[in-house]
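Every protein chain except one is present and positioned as in the full complex.
Right after this comes chain A.
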Amino acid sequence: MLRVLALAAVVLLGIAPEPSQAISIYTGWERHALVGSDIRLSCSFFSWRFVSDDVSFTWIYRPDGSRETVSIAHYAGGEAYTDNKGRFKDRVEFVGNPKRRDGSILIKNLDFSDNGTFTCDAKNPPDIVGRPSSVRLLVFENLPIQAGVITGAIIGVVLGLLVLIVVIYYLMRFLVARRVFSLSVSKHGKKKKEGSQQRQASFLLLLLILLLPLHCLPPQPPSSPSSPRLPHMHPARNNKCNRLPRCHHQTSFFFLER
């Protein structure tokens, strides 16, 4: 039963009409070129089907001010055919890749008489319903500058210069102020450094003075050979020694010896 249903579905899908999506063709809107140059007119399409082997591209040219059209390039059945009789003789080349939905052509050595409208028509059987797309070619002697380019350039340059000048001005002010600040700091710093060095030296001396007596040697009875030094002892130092805790005369002797 399921198999029958699946078969029916496949058959129905195969017979049922395809969704009515037309093929969409894209070219440029307008192209500008210089006299004597080459130009590549691009044409691509979108189709819901895969690219078939019978895909075809046709390029039709209509001169400016005329209503007559003429074919200049055609691709079908894997072969490209270009104009070999008309005004584009030996000047048109098919450079697209149909497998990639690209049907572009290359026109060489442009002239003023090439001004006109180029229409691209692509067919991807069975998807053949589509609207051809046109691109207008304008050939110039000198390429004109687009409106607004020079305007924008002048405005941008002037405003940019202004911003630059303001930034440089504030930068100079900042640098000068910083230099002045650093100079004044360094002056103070030198004095500080000297003072600190002195302070450090005096602190070390103080440490030596204070701590040496604290590292008390085992007390020794004052011996007679040391006694002749006693008169050299300053009474103040003795007093100092007495004030300090765990102070011994011997250690003060040691200090004196040094």
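The rule we apply is simple: a contact is a pair of C-beta atoms (placed from the backbone, for glycine too) under 8 Å apart; a residue touches a chain by one contact, two chains touch by 3 or more; residues count from 1.
We adopt the following convention: contacts and distances are computed from a predicted model.
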Among "Peripheral myelin protein 22a", "Beta-Casp domain-containing protein", "ATP synthase subunit g" or "Sequence-specific DNA binding transcription factor", UniProt-listed name of the chain not shown: "Peripheral myelin protein 22a"
Touch with the omitted chain, as defined above, among A:L7, A:V35, A:V129 or A:I155: A:I155
Touching residues (missing chain, whole complex) on chain A: 144-155, 158-159
